[in-house]
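Once you've had a glance at the structure underneath, I'll fire off some questions.
Here the complex is missing a single protein chain, while all its other protein chains stay put.
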Amino acid sequence: MSVLSILKSRDDQHLLKRIHNRIGTGGMVAGGFMVFLILAATLAPLISPFSPNAIDLLNVSSGSTWLHPLGTDNLGRDILSRLLWGARPSLLGPTLVIGVATIIAVPLAALAGWSGGLIDQIVSRFLDLVFAFPGILLAILAVTLYGPGLYPCSMALALSYMPWIARVTRSEILRERNKPYIKALEVQGVSGFAICVRHLIPNVSATIWSQVTISFGYALIDLAALSFLGLNILPPGADWGVMTNNENAVLQGDLNQVLYPCLLIILSVTSVTYVGKRLSDENTRLLK
Amino acid sequence: MVVLLLVTSFVIYASLFLAPGSPDALLFGAHTVSPAVRAAVNRQYHLNDPFLQQYWYWLTDVLRGNFGTSITYRTPVALRLTAAAPVTAFLVVYSSILIIVSGVALGVLSALRPGKLDTFIMTATNIGTAVPTFVAGLVLLAFFGVKLNWFPVYGAGAGFFDRLRHLTLPAVALAFWAVAYLTRVTRTSMREELQGDPVMTARSRGLSRRVVVQRHAFRNALIPIVTVAGLQVAGLIAGTVIVEQVFGLNGLGELLLTSVQDKDFATVQAVSLILVAAFIVVNTLVDIAYTMLDPRIRLGANQP
Partner (left out) sequence: MTHLLNIENLSVDLVVHRRYRKVLQDVSITVERAEVVSLVGESGSGKSMTARSVLNLLPAQGKMSGDIAFDGQSLMNASDKDWQKFRATRAAMIFQDPRASINPVHRIGDFLTEALVHNRGMDRHEALARAATLLEQVGIDDAKRRLRQYPHELSGGMLQRAMIASVLLIEPELILADEPTTALDVTTQADVIAILDDLRAQRDMAMLFITHDLELAAAFSDRVAVMYAGYIVEISTPTQLHSRPLHPYTAALLRSRPMLHERTARLPQISGRPLSAFEAPPGCPFQDRCPYVQAQCGGSLPQPQLINGSVVRCHRANELELVSTVNAEGGHSHG
């Protein structure tokens, strides 16, 4: 059953209740947290107390104060503001990555799974080739060619995640493809394209969604790592990954500025992955 | 596998030409050079030759161990490689052992003893798979390195035991995520096998629990476990870039990063090639292991 059908069905149940049935209380908490983060990121210009680059020379490396609830980093910048502004690239990046990866992967997988034969062979070999490049390495190559930044990194990662999504989708499509109802549609003369779009893909959507959410988590981690390495968002930009790139601070025991972004990363990834697992777990809830 | 290696080497080489600007602009980076030097370098790197011929020259050089000369440092790239490779190799092997031993042990334990221990391990690994490697590294550095001062925080050490000491924290950081993931996969596979039909048949024959778990549950679960463990080890190759940065190790990863910053393309090419080749080799080994574990693949199914 298509995941998005939650939005379409018109039971007597309220939308929230239907979502609750699908992903459970834990899923609601995790999902709610992510929604909160996205809102915070979107509204950052309005709610952030300081500019992320504003330097407060009087309060360098301070702990929690009334002025700076989460303290300041070793250059005197307010950590809370940097977290809020930093949420934007930190959340946008993975979205870009999986968005592009899915848009390429799903049609490719459908093509391979549906056609079979030579086309399937060619696509699979192509996927194998892309598989051979670890994501971070691809990003490093991209940065070498095009310079650092969000776009080279996220596009490179999108390319490296694409085979994962494609492979999983392809095997699910291969499984569905042999089911009688698909054969029935074929016999009726429905075109391959129409079958894929209207039947095959919606029926494997649960797997695609779970793969997408899990990949979102990994992409978040990878992009943060790339920022940490100085390849993605560069200082003085604000991004959860780049905020952790302060070896000196750690060595001197000044942990706040590194602790908060790390925490946010871990919490975001846990939440998204948890929701993803619940979405793919079709047996969790009986639809009463 | 060989085909894959060839094709990937081709891709890495060809990526040079994807950059904006002409190849020699990339080679030279930010330096300005006189036309004479430019011409000499063009000749040396065969940049005026047809593309495929250039690739051929490069490939044959590489296979003979000649990775070219670093424009930036004016030393043969191979020299820098041989200095950096042992550190990375040690780190990866150390980490792999940690991953395989802990991941499988924890997963099996978790599957065999449902209850509090299992829940604890599950929660821990849930969080563990959300922790980026660099965060693990920083935390380990801050806690065990700085606060407790149990381990050195910088460099790779000299001599076997010193190196072991220096590379423990990096190896743990590198292994952290992979252990969490492998534990989960092991647990899931074991549990599936324990509930499956072959195990029920074995139990019905009166075999002892130990034999059932070893010969049937674990033996069958090994197939996905080995696959995932292999992938994790392959993934370490990318992770090493991060960990070497956190702990200031002079390995291949660190070499790669500095070359990127220096725009030393020859070195970037060389290191990328080695890392990708290692990745492919490990993946191929995993495929081979898989066929050894599952006779259906080995002999081909459907042969009554």
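First chain written, first letter: the chains are A and B, and each begins at residue 1.
By our rule, a contact is a pair of C-beta atoms (placed from the backbone, for glycine too) under 8 Å apart; a residue touches a chain by one contact, two chains touch by 3 or more.
In this text, all values refer to a predicted model and were calculated from it rather than measured experimentally.
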{"item": "Contact set of the excluded chain (shown chains only)", "value": "B"}
{"item": "Which residue of B:T60, B:T75 or B:S208 touches the chain not shown here", "value": "B:S208"}
{"item": "Residue, one of B:P76, B:P152 or B:P198, that touches the chain absent here", "value": "B:P198"}
{"item": "Residues of subunit B in contact with the chain not shown", "value": "195-198, 200-209, 211, 215-216, 219-220, 223, 293-296, 299, 301-304"}
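Quick note on the criterion: only the chains that are shown with their structure count from here on.
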{"item": "Distance from subunit B to subunit A - Cα centre to Cα centre, in angstrom", "value": "23"}
{"item": "Contact set on subunit A toward subunit B in their complex", "value": "128-129, 131-137, 140-141, 143-146, 217, 221-222, 224-225, 228-231, 244, 247, 250-251, 253, 255, 258, 262, 265-270, 273-274"}
{"item": "Subunit A contact footprint on subunit B (complex, rising order)", "value": "4, 7-8, 11-12, 15, 18-20, 26, 126-127, 129-135, 138-139, 141-142, 146-147, 153, 234-235, 237-239, 241-242, 245-246, 256-257, 260-261, 263, 265, 268, 272, 275-276, 279-280, 283"}
